[in-house]
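One structure follows; several queries about it will come next.
One protein chain is absent from this view; the other protein chains keep their places.
By written order: A and B. Residues from 1 in each chain.
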Amino acid sequence: MKNNSKVIIAVVVVLLVVVAIWFTVGRPPAEEPVAVTPTPAPAPAPAPGEPADIYPLDTDVVLTYWMALPAPHVSANFTNFADTPLYQRVFTETGVTVEFMHPPEGQATEQFNLMVASGDLPDVIEWGWHAFPGGPAKAIADGLIRPLNDIFENYAPNISALLEENPQWARQAMTDDGTFYMFPFIRDDRVDNRLLVSTGIFLRYDWLQALELQLPETFDDWRTVLTAFRDEKGAVAPLSHDAFMTRDHFQTGFGVNMGFFLEGEEVRWGPMQPGFKEWLELFRDWYADGLIDPEIATVDRRALEAKILGGQTGATIGAMVGRLGFYTDAMRATDPNVKFMGTRNPVRNRGEEPLFGMGPLSLGTGAIGTGAQAAITTRAEDHEVEIAARFLDFNYSEEGYTLFSFGIEDQSFTWVDGIPTFTDLIYNHPDGWPIAEALSAFARSPSNGPFLQSAEYIWQYAYLPEQRASWENWEWSMGRPDGQLRWLPRTTPTSDEASEMAAIMTQVNTLRDETVLRIMTGVAPVEEWDTFVETAKGMGIERAIEIQEAGVQRFINRP
Amino acid sequence: MVESRKLSEKLIDITIVLLMGIIIIVTVYPMIYVLFASFSDGTRLMKHTGILLAPLGFDLSSYQAVFRNPMIALGYRNTTFLVVIGSIYSVFMTALGAYFLSRKNILWKGPIMFLIVFTMFFGGGLIPFFFVVRDLGLINSLWALIIPSSVTTFNMIIMRTAFMSIPDSFEESARIDGANDISILFRVILPLSMPVVAVMLLFYGVGRWNAWFHAAIFLRDRELFPLQLILREILIANDLAVMTAGSDAADRMMLAATIPYALIIVATVPVLFIYPFLQRYFIKGVMVGGLKG
Partner (left out) sequence: MAKFVAVAVRPEKKSISETLKEFLQLMKKDFKRNKYAYLMVAPVVAFYLIFHYWPMYGAQIAFRNFSPMLGITGSPWVGLEHIISFVESHYFWRLIRNGLLLNIYELIFGFPAPIILALLINELRNKTFKRFGQTIVYLPHFISLVVVVGLLRDFVSLDGIVNDFLYLLGMERIVILQRPELFRTVFISSLVWQSMGWGSIIFLAALSGIDPQLYEAATIDGCGRFKKMWYITLPGIMPTIVILLILRMGSMFDVGFERIILLYNPLTFETADVIGSFVFRRGILEFNWSYSAAVGLFNSGINFALILMANWLSRRVNETSLW
């Protein structure tokens, strides 16, 4: 009994102590970050559009710059970005020195949060601001990063000019109320979508040729092809994929996808539409006939690799560089005839146009890329803001543009007929670095960053002829400017909306994934789809649609 | 009667040996697989499914990739420091705590035990922990990897249980001889608890050997990085390589297939040498030496 009362005393003491600590220890004793409304420094600035004779800048300021070192392309060979020939050149050209700070690989999120929470901010941060709780608007409101509208006007003529000439890009780079917050990564889509569409369905073209079949266009074609793969080529898993739930390429033929889409300005949820049931029936048939990998639910990247390299799978979905290129390279060592080719998304009837497309609204895979974007923090003092802005703006100038996409003249590229063309140093690096790494020492085009990615680089990078041919097929499916149904633009939900969405969608997606696979593998009858729709409604899918619509409306109304 | 007992004993012996043999095969096989895989050719490994009875081809490139990294030597050095200093320090602290918690007749033993166990369930999370370490000035120093993890409660409870199983007669006779708590711990209890001390050294040692998370958060200078953090970076970088590399990066991809295995071997082999060394403390009858004195 004595023991018990002592325990009780201990508990009470603990509670008291904890409560006392709660109310007294609050924020860390570090400096408080304060929301800053920056006033433009009164220094004279060149008018936008004038040639940038201001470089190299005459300054002693050393900027601190936090970003995750691009892995693996840069990190394989350098431990600090400042050591690369690229940034050595940038420092010389701009006259500015930058101290890069990189978190250990894989720890970026924790490091970012700790850095922000401790108030120990650098001048510039490259971060995916859409992943910040509450989005970029909250990052500004909470006093982390600076609004850039005035800064662009005064110190960044190059990016200002670009955004003015291309309002569709400007739209994507701002918050809903028109505030710019980052020096964006822009994929040049003024000519075509080559930089935006890089993933699609592809299959063993050499098998098709041996079987005297054409690239499949309709679902019936697909049945023929997959059956032939199964029967004549011994493919026990003719169609397979490792992230099945994230792919829509077969569903688009039925006018649906796995998530949200736009019909006009209204938002719909794909799995709820009748077309989805049709697609489920089709795939259920295919699965029952052994045309789809029996292990489809458990396949991971390595298992998929094994199946493709081992000839068990003839068709899959993936990226033209990371998958198609890789498989080709890996297999040609033993079988030089191996050839993969991408196809268009299948349609119901021959000659039909794809139902999904990209229109002016639909910037789901938009020019403003995903990933980390450079922003100037509130830690930067006013005079440092100017330097930082000019430093980043350099990337969008003539020289910067060429440098960041192609690298250093006469080292990584030479001018051939007016087009920067990669040199042998890139294709046949003396130390055996693959193209991506060789290029990444000189340019940032293989990953992303604050610059305009040139459309000229991609075909030199993905140089297999079938990659370009594949892209054309994929682009055809995704790139209809007049498509009635479209992908959602990248909206910026408020933090409350984001939380609500996450709460609803975690459940809904769980239900969706279970239902799709259960019906497809025959565990459940197709009728289960009907109950699924009802349950999803009960989970709040209609509220989720509302939230998406609100976001889309705000996007449309951006200035 | 003696005959049949011997026979049944023998049968049981054989069964036990067989059982043990099966267990050994099943538990050692993963490591053998890892060893073989680390020496294999990447492309063949990627295509292969099922058991490995030998390396597929013989390819040292995964080891080359690991050791080519200039940080590896530094990593070993830092980790050795952490393991040696850190384990001894932790075992020392743990022994102090376990001793206190194992004595009878101490008024505050129960509540303190409760408070300690409470921390196994409730904590403040990463951010305040980071601030505490920072406010103590430990950021970017190897001590940040030792002091904030001085004691693992689970280990201390194990040690306490072991201390509690030592008969009171030892402590009593030592007190009669005029010893205080400090000498009782170091001259009586610890020598009689060598098996559990060995286990503690092993647990803390392995824990420090494998640790990388605190290093990732508290260290800025790459020269201070412990081995596991470096190895982890290599692993992640290679994983990313597979997702994003260019068309000609097949070599890098092959590497990605075999590197995880090489990393495990590189990280584990040193540990394999420590355990047999500590094993000798697990011999029966260690306690007998001091018993009838």
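Everything that follows uses one rule, which is that contacts are C-beta pairs under 8 Å (C-beta built on N, C-alpha and C of every residue); 3 or more make two chains touch, one makes a residue touch a chain.
Not measured: the values here are computed from a predicted model.
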item	value
Which residue of B:Leu53, B:Leu107 or B:Ile176 touches the chain not shown here	B:Leu107
Residue among A:Met174, A:Val338 or A:Met501 that touches the chain left out of view	A:Met501
For subunit B, residues in touch with the removed chain	5, 9, 12-13, 16-17, 19-20, 23-24, 26-28, 30-31, 33-34, 49-51, 93, 96-97, 99-101, 103, 105-125, 127-129, 131-132, 136, 147-148, 150-151, 154, 157-158, 161-162, 164-165, 180-182, 185, 193, 195-196, 198-199, 202, 260-261, 264, 267-268, 271-272, 275-276, 279, 281-288, 291
Residues of subunit A (touch criterion as defined above) contacting the omitted chain	3, 7, 14, 17-18, 21-22, 25-28, 33, 109, 112-113, 116-117, 131, 133-134, 138-139, 142-144, 236, 245, 294-295, 297-298, 300, 302-303, 495, 498-499, 501-503, 505-507, 509-511, 513-514, 516-518, 521, 523, 535, 538-539
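Here is the rule we go by: only the chains that are shown with their structure count from here on.
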item	value
Subunit A-subunit B separation of Cα centroids, rounded to whole Å	39
Of subunit A, residues touching subunit B in the complex	3, 6-7, 9-11, 13-14, 28-29, 71-73, 75-76, 79, 103-107, 110-111, 113-114, 117-118, 301-302, 305-306, 309-310, 321-322, 325-326, 328-330, 333-334, 427, 432, 434-436, 446-447, 461-464, 467
Subunit A partner contacts - residues on subunit B that touch it in the complex	43, 46-49, 107-108, 110-112, 114-115, 118, 126-127, 130-131, 134-135, 216-217, 222, 225, 229, 232-233, 236-238, 240-254, 257
